[in-house]
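With one protein chain held back, the other chains of the complex are shown just where they sit.
Chain nomenclature is as follows: A, B and C, assigned in order of appearance, with residue numbering initiated at 1 for each chain independently.
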Amino acid sequence: MAYGFKIQRQVEFSETDMAGIVHFSNMFRYMESVEHAFFRSLGMSIATSKPGAVGWPRVHADLDFKRPLRFEDTVEVELLVREKREKSLVYTIIMRKLNAEPPHEVARGSLAVACILKNPETGAMSSIPIPAHIADLIDVAPDELLEQAKDGLEKK
Amino acid sequence: MAYGFKIQRQVEFSETDMAGIVHFSNMFRYMESVEHAFFRSLGMSIATSKPGAVGWPRVHADLDFKRPLRFEDTVEVELLVREKREKSLVYTIIMRKLNAEPPHEVARGSLAVACILKNPETGAMSSIPIPAHIADLIDVAPDELLEQAKDGLEKK
Amino acid sequence: MAYGFKIQRQVEFSETDMAGIVHFSNMFRYMESVEHAFFRSLGMSIATSKPGAVGWPRVHADLDFKRPLRFEDTVEVELLVREKREKSLVYTIIMRKLNAEPPHEVARGSLAVACILKNPETGAMSSIPIPAHIADLIDVAPDELLEQAKDGLEKK
Partner (left out) sequence: MAYGFKIQRQVEFSETDMAGIVHFSNMFRYMESVEHAFFRSLGMSIATSKPGAVGWPRVHADLDFKRPLRFEDTVEVELLVREKREKSLVYTIIMRKLNAEPPHEVARGSLAVACILKNPETGAMSSIPIPAHIADLIDVAPDELLEQAKDGLEKK
């Protein structure tokens, strides 16, 4: 079982805006990237065309932006499973700029996703319980980690 | 004085993803577009290169996603000023799909922005009070509108 | 029959990059937007989920970038049908900045798209002749227009 995952990425030029920093909408893309990497770390793809495969539409996303990210910065994006409900998951997401001395948090927020099944004929989506073979792989992160994550690198 | 603004846009192909719907990160771009249109409606640009011009970095953004948007859908994006603080603004944002009978809400959330001044030499940004010539143009939306907005078109 | 179309759009903040101008990849999105508006002007959508509907994958795209576009600039994007082949279409695309005195060309290029049919079972795509009910609506732009377009507004 796993309760979290981390990725690193380097800020690309096309992700910046005329203010010289990463456009905030792209940080929601970073948020999604770590979720998809988390699924791969469990041996699954979050989006497959296999018949009967469930889908994971986003139902909520939020971010607090604390410090800017610039071109070629190295950012660590961490996901921690905060809630595991019957039909949905809620993640805490933390982003840190690593090429700083000391590294510091640049953004923090959450992402909630629902488990759905698409009717192959009508295309209609219904919310369903997370299938056991997936739910069994996912755990909720320990409280102290979710708490510790709150102040992250700053405290060190 | 103004406390809100609405724009309409048509979903573009490049805004969709392999699930056949608008990628959620693009809805944060819609959120920003209505803010910029709101500023233009006040006779200003939110981002100018004029010396002494203030900037408006995003400090928080959130959205609840209720129903999907698809290619060529017409979406109304509404901004209502929810809070006007000394050094920041908070907006309520509501998105509605208009090409539906009846139209329905697809997303709702908030955006908080800070007023800053950039030191032209060091590039450092400091939070400052919203200049009077801007603050005087902006009002907080009436409670009943912020409330009514909550349930929006569904109630009709 | 129609051989061209024009749209106008206003540059959005999220389309700019840290150089302060529209990122070149977004101008390829503008290119596609005018094509889709052209299809709508013919009473069609370029992408539908109707059974038997053809698809239009891009096979080539190019742009020469002449002058920059900035936030809130108004850009006219023009499409002219340059070639109408049995199984594909080639467009000339011209972009002009309208909020300049006089307006001037900012980019020019071409887009080639193939007509395909997707096998609903295997997902495999095969190139097919453009269906008559579509081909009959589309004409090649007159030479003098394609030529005149070349120097566009500059010559005036």
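Methods note: contacts are C-beta pairs under 8 Å (C-beta built on N, C-alpha and C of every residue); 3 or more make two chains touch, one makes a residue touch a chain.
Quick caveat: nothing in here was measured; it's all calculated off a predicted structure.
Student: In the complete complex, the chain left out here touches which of the visible ones?
Tutor: A, B, C
Student: With the full complex in mind, choose from A:36, A:66, A:84 or A:104 the residue touching the hidden chain.
Tutor: Of the candidates A:36, A:66, A:84 or A:104, A:36 is in touch with the missing chain.
Student: Mind pulling the subunit B residues that touch the left-out chain?
Tutor: With respect to the unshown chain, the touching residues of subunit B are 13-14, 16-21, 23, 25, 49, 70-71, 123.
Student: Considering the whole complex rather than only what is displayed, give the residues of subunit A touching the chain that is not shown.
Tutor: Considering the whole complex, subunit A reaches the absent chain at 12-14, 20, 29, 32-33, 36, 40, 45-47, 49, 71-72.
Student: To test your reading of the contact rule: which positions on subunit C touch the chain that is missing from view?
Tutor: Given the touch definition above, subunit C has residues 18-19, 21, 24-26, 28-29, 32, 47, 55, 57-65, 68, 109 touching the missing chain.
Here, only the chains that are shown with their structure count from here on.
Student: If I superpose the C-alpha trace of subunit B onto subunit C, what rotation angle comes out, expressed in steps of 5 degrees from 0 to 180?
Tutor: Best-fit rotation on C-alpha atoms: 180 degrees.
Student: Determine whether subunit A and subunit B, two copies of the same sequence, contact each other through the same residue numbers or different ones, counting it as same when over half of the numbers at the interface appear on both sides.
Tutor: same
Student: What is the distance, in whole Å, between the centres of subunit B and subunit C, each centre taken as the mean of its C-alpha atoms?
Tutor: Their C-alpha centroids are separated by 29 Å.
Student: Taking the mean of the CA coordinates per chain, how far is subunit A from subunit B in Å?
Tutor: 23
Student: Scan subunit A for residues touching two or more other chains and write them down.
Tutor: Answer for subunit A, listing residues that touch two or more other chains: 18-19, 21, 25.
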